[in-house]
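Questions regarding the structure given below will be posed in turn.
Every protein chain but one is kept in place in this view of the complex.
Each chain carries a letter (A and B) given by its place in the written order, and its residues are counted from 1.
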Amino acid sequence: MNKMPVIIIGAFLTFLSSWIGLVAYPYLQLGRFTPFTSEDTGDINPPPLSGMAVTGQRVYGSSGCIYCHSQQVRQVGYGSDLERGWGARPTVARDYMRENPAFLGTMRTGPDLTNIGARQPSVMWHHQHLYQPGTVSPGSIMPSYRYLYRLQKIEGQRSANAIDLLPPDNPPDGYEVVPTYEAEALVAYLLSLNRNYPLPEAPEPPQ
Amino acid sequence: MIDELDNQNPRPDTFEANRESDDLNVRDVHGAILREKDDPRDGYEPIPLWLVSFFMALVFWGGAYLAFNSGGFESKVFNPSQVSWSGGGAVAKGPPDPKVVGKRLYTANCVACHQATGLGVAGQFPTLVGSEWVLTEGWQGDNHLVFILLNGLQGAIQVKGDTYNGAMPPWKQLKDDQIAAILTYIRSEWGNNESPISAEQVAKIREETAAQTEPYTQAQLQAIPAIEFEDAPAAAEGSAPPAPDAAAPAPAPGA
Partner (left out) sequence: MSATTTAHSSTAAPAMDKAERARIDESTRVPVLLFFGSAVFWLLVGTLFALLASFKMNAPHLLDQWGWLTFGRVRPAHLNAVAYGWASSAAIGTSLWLMARLCRTPLRHSKLLICAAIFWNIGVLLGIFGILSGDSRSIEWLEFPNYASLMLFVAFGLIAVWAVIMFRFRQPGHVYVSQWYLLAAFIWFPWLYSTANILLNFEPIQGGAQGAVNWWYGHNALGLWFTPIGLAAAYYFIPKVLGRPIHSYYLSILGFWSLALFYSWNGMHHLIGGPFPAWMVSASVVASIMMFIPVITTAINHHMTVRGNFGALKWSPTLRFTVFGAMCYTLASVQGSFMAIPLLNKITHFTHYTVGHAHLGLYAFFTMIMFGSMYYIMPRVVGWEWPSARLIRWHFWLVAIGIGVMVVALTIGGILQGLALLDPGITFMASLDYTKPWLFLRSGSGILLTAGHIVFATSFTLLLLKAGTRREGPTLFGTDQGREPEPIAP
């Protein structure tokens, strides 16, 4: 094989095959979805993200949550995701159509978060967990996101969005811990994570 | 050392050799270069036959695997074990065991606060183990449990002598049979031993509390008379204090 064109054309063609198979064709099959409107309820799924959750999605990305948490409920027979109650059904490509980027994740140092908004709808719990994960979830190695919160002196009355913390992180008397906008946005995003709606290509599996 | 000289000699008469010795310290470079062996060359051993056979077998396997696990190359088939999209859900295998379902739902939804052990987190999330709320001792009744699951709880509460000042979110988005399964599970796990709760009982209470929008406080719940579900289901809110738990199985006396 002494001729440059042979190597170049060969390398080009073999690579082109995978570009067609794993990039171009998937784009055609999976990159041009429209949301599904249910005839019975009129719901549009997947629903669009709104308000603070849009910012929250960016906070999720910039904080690197994907390095410990996945967001995909695996197919039947490919893990115990459904048995653990991590979703009512496996996720499909259309579920991610509005995500940019899609936070599929590759590690489960922490649990899957696809449906965390359904499993854990308490705003206060999320703030507590982000601030002191080891206390709220004993044994957890999740780091604290205290840098998304502010310790401030109580002026008159306690703030409406001040969070309740357990020792050893509870604020001293006269002080309160308040989430920044980014923390509230992040929690809003987490609460929006709910993919338990049905889609025609995603039927619920038998119990 | 590997100071062996190469076969070829440098050509001192050429322009290149002289120019090179002007630019570089000859000893510097020639030390490493001199001892080097020739650049690599190819040998021409044939490919072993057993290797070719093995690779052919792999290609055959690959083709077969692709044929059987590609869901007809359709974009709507996501599970490789499916041969093709059946167009809907598969047939259910029969009614599931409520205890198993209850445990799964508890693990998914409740463990974050109440923990897998049911013991909660001291000062934050109340324990369910031996709790008078779960076992409906004291002022608590079975109906209170369903109220709490449907609409949540807020403010200070007393559990086993400790005070908790948290907030439990409402879970009315869960279906009746799911709430019933969770309650049945927590009432029969960790040494708790209370009767199960049925989906119909949950449905009835969901209907009655449809107007409730805020999580309950302990005071609000205490104002509602307790109902044990084995009692006559017609016992309505606001009626006389509950009749004794006549239908509950009495523990067998010793001997």
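By our rule, a residue touches a chain if its C-beta (ideal position, glycine included) is under 8 Å from a C-beta of that chain, and two chains touch if they have at least 3 such contacts.
As the structure is a computational prediction, the values presented were derived from the model and not from experiment.
Within the complete assembly, residues 1-4, 7-8, 10-12, 14-15, 17-19, 21-23, 26-27, 29-33, 60-68, 70, 72, 74-75, 78-80, 83-84, 90-109, 111, 133-134, 137-148 of chain A touch the chain that is not shown.
On the side of chain B, the interface with the absent chain consists of residues 1-3, 6-8, 10-11, 16-17, 20, 23-25, 28-48, 51, 54-55, 58-59, 61-62, 65-66, 69-80, 82, 104, 107, 111, 116, using the contact rule stated above.
Here, only the chains that are shown with their structure count from here on.
Separating the CA-averaged centres of chain A and chain B is a span of 14 Å. For chain B in complex with chain A, the touching residues are 75-76, 78-81, 85, 88-93, 96, 101, 104-105, 107-109, 112-113, 115, 121, 123-124, 165-171, 173. Against chain B, in their complex, chain A makes its touches with residues 29-30, 75-78, 83-86, 90, 92-93, 118-122, 124-125, 128-129, 135-138, 164, 166-167, 201-207.
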